[in-house]
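Handing you a structure now.
A single protein chain has been omitted from the complex, and every remaining protein chain is retained in its original position.
Per-chain residue numbering starts at 1, and chain names A, B and C are given in the order in which the chains are listed.
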Amino acid sequence: MTTQLDVEKLSKQIQQQFPDAVQDAQGDYILLKSDYLADVARYCHDTPALALHFLSSVTGVDYIDYFELVYHLVSFEHNHSIVLKTRAYGREDPHVPSLTGIWQGATLQEREVYDLMGIRFTGHPYLKRIFLWDTFQGHPHRKDFTGA
Amino acid sequence: MDWFYELWPKLGEAFRGWLESALPDSIEGWVIYLVLGLLSMLVIVNLPIVGVMAMIYMERRLLGRFQNRLGPNRVGPFGILQPVADAIKIMTKEDIVPNGVDRIVFNIAPIVMLTPILLMFAVIPYGGDTFLTNLNVGILFIVAITAVDTIAIFMAGWSSNNKYALFGAMRAVAQLVSYEIPLLIAILGVVVITGTMNLNEIVAHQSSLPLILFQPLGFVIFFVAISAELNRSPFDLLEADSEIIAGFHTEYSGMKFGMFQLAEFAALMGYSAVIATLYLSGWEGPGLPGYLWLFVKVFFIFGIFVWTRATLPRLRIDQVMALAWKFLLPLSFLNVAITAVEVVVWENGLPEWLIPVNIVIGAGLVAIMHRGLNFQGQTRQVVPSGPERLAAINRPVGGGTE
Amino acid sequence: MYGLGIAKGMIVTFKHLFRKPFTVQYPEEVVPRGSRFRGYEFTWYEDRCTGCASCAKYCPLGTINIVTHPEGDPKQGMDYAIDIFDIDTGRCMFCGLCVEACPYEAIQAGGPLDDATYDFESLYRDKHKLTEMAQEHLHGHDFTYPNGKQAPQPDEKPLHIGLPVERDRTR
Partner (left out) sequence: MVKTNGDAKLTLKTEEVMVNIGPQHPSTHGVFRMRVTFDGEVVTELEPIFGYLHRGSEKLAEERTYTQVITLTDRLDYLASMSNNLAYVLAAEKLAGIQPPERAMYIRVIMAELMRIASHCMGLGFFINDLGALATPLMYMFREREKILDLFELVCGARITFSYMRIGGVSGDLPEEFMPALVKFINEMPGYIDEYEALLRENEILISRTKDIAILTAEKAINASVTGPMLRASGVPWDLRKSDPYEVYDRFDFDIPVGSTGDTYDRFLVRLEEMRESVLIVKQAMEQIPSGPFRALAPALIHPPVGEAYAHVEAPKGELGFYLVSDNSIAPYRCKIRAPSFINLTVLRDLIIGWKLADLVVIFGSFDINMGEVDR
């Protein structure tokens, strides 16, 4: 059975490394400030006690005030998982750092989020529309999308 | 019953007699000769066409049964008219010439493909006295004339202005030319034993025992090489449907496509007849007349072709080439050498106890030689995918000037 | 030795040569459908329908169009008369949610496969067409619904509460 990592404990651990990186920690997720996302992800990936080598999925959710990025991380060695979240503000050019440098599995998924949600991933090597054609206007998974 | 066994020569004689009596005396003998020649050519040219229809029907039905389904069974009783329906369909289809093709070469290619195949049927003996021409270099003629097909396939692929067709053409050139060599040298074994290239005499030589018994290795080499020559599975790389759509005839439609199909199946039929003639004592056989025996053998060999097609996956181009150059070619040389020694030692015909010896020698040689292929993968150097592999592949080739 | 694996495979295919083909020839032989088969013939039984429009609400594609008006004597139980009941079978994806939604089992799935048509028009089935199909089914199946229950005979009262609805079967 995959166990949920103790959010309280992990957030304290992260706080020690990166003060004021954690915005919120409740339920089964840790909400991070987007500036620290890449660092914390790198920390989660490299720390042997965490060893979160597997990025299960990258999800973008449009909460109208902000976009929320949800990262499901799993460790095969310890069989535990954690959910990292971060927020991107603004409708015009929301952006978060890309995690492709840490997990190759993020490449296609981040492209998908960029295509359908319009969130820019800074540092992505090939950020291009994936499902829709290049000249498509708008991002259909946004709540205010009304049709092309 | 005599007419039944000697049907075609007797028919020819009777027709000639009728012509001589019916025509006025002022008509000279060469005219009758010409008319008769044209008529027999007509028969010979139509023979592969009718035979191909039967083969297409047989292939589709057999493939169906191999795959646990029925196959075509809608047109006519047991679907026997399916090839006719196919032919009508293909002849009435629009003949599309795509933009940007080399028109002349594109249009000539099917003709260049089909003609040599039809010529091949001229020298095959269908019975003791049933043949169009009794060439004393018959087998050489067949191999030489069908080699023209390589050019036709290349013409078709090159002129199509299609990348898939180009891939098919390039593969054709590499594959077909390579397999000519083991094919020829395997035939050499037969020629060494019989001492003749005349197909009638080769058949006459096998009246007691078929040559496959004295040439088991040669037969295997010939069969594999001919599978490759005829683009049959597992060597059907020229038209590998899962890789390059239809290979060299991707852009062809209508009757031009039909001519490629016809040529392919006619070649299959012709070469099945050659296999029967060279190794399975041709038209010889008890009971039935020669021409029927030959067709029984042809369809039996064709059935084996269908069987392999139904079972085997396809090889890759470099493996196909490796098979030709590293496996079949040395084997065929060994085969000729062993045969030559046997023929020199037993001048007055090979003794029968050589049959098991030959089979053992053949199996042993195959078992030894296949190690050189390294097809199992364990001994091959493992190269990872991605850029590293590309670098390994792109390393400089050739001697250089060190 | 090289070739043994190939020979094994050849034997397998050779065995199949003598097996009975698995396929059946469709028009002559029809594989029997299961009793829950969700086929083209959506049958709707007006005699069971109360006009609650549950099916229309459940349909993910909105292929069911239903218009009703209240009718009948309140003393004998109020009823809805069905003005329009259309199913656009051309858009239907046969998920069976409407069948599950109906509390009176008035709409039922099932039927044969050979219901192909040449135009989309005939896939749009209105109340009359649906009733026609339902009657055809009932007459062909000894007045049994696809779900196995007994339907009322033509002279009997419909099952739902209230008075029998005036049916226009002549179209």
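Heads up, the rule we're going with is that a residue touches a chain if its C-beta (ideal position, glycine included) is under 8 Å from a C-beta of that chain, and two chains touch if they have at least 3 such contacts.
Small disclaimer: the values here were computed from a predicted structure and weren't measured.
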| Interface partners of the hidden chain - shown chains only, full complex considered | A, B, C
| query | With respect to the chain omitted from the figure, which of C:5, C:27 or C:140 is a touching residue? | reply | C:5
| remark: Given B:86, B:149, B:236 or B:264, the correct residue touching the omitted chain is B:236
| said: For review purposes, identify every residue of subunit B that touches the missing chain, sorted by number. | reply: 63, 66-69, 163-164, 166-167, 233-234, 236-237, 240-245, 309-319, 375-378, 380, 382-390, 392-394, 396-401
| When the complex is taken as a whole, what residues of subunit C touch the one chain not shown? | 2-6, 8-9, 11-13, 16, 22, 31, 33-38, 58, 60, 93-97, 100-101, 109
| said: In the complete complex, the non-displayed chain touches which residues of subunit A? | reply: 1-2, 53-57, 59-62, 70, 72, 76, 79, 83, 103-109, 112, 116, 130-133, 140-141
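We adopt the following convention: only the chains that are shown with their structure count from here on.
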| field | subunit B and subunit C: spacing of chain centres that average the CA atoms, whole Å | value | 56
| Distance from subunit C to subunit A - Cα centre to Cα centre, in angstrom | 47
| said: Which stretch or stretches of subunit C touch subunit B in the complex? | reply: 1-3, 6, 9-10, 12-14, 16-17, 19, 21-23, 25
| query | Which of the residues in subunit B come into contact with subunit C in the complex? | reply | 62, 64-70, 73, 307-308, 310-312, 366-367, 370, 373, 375
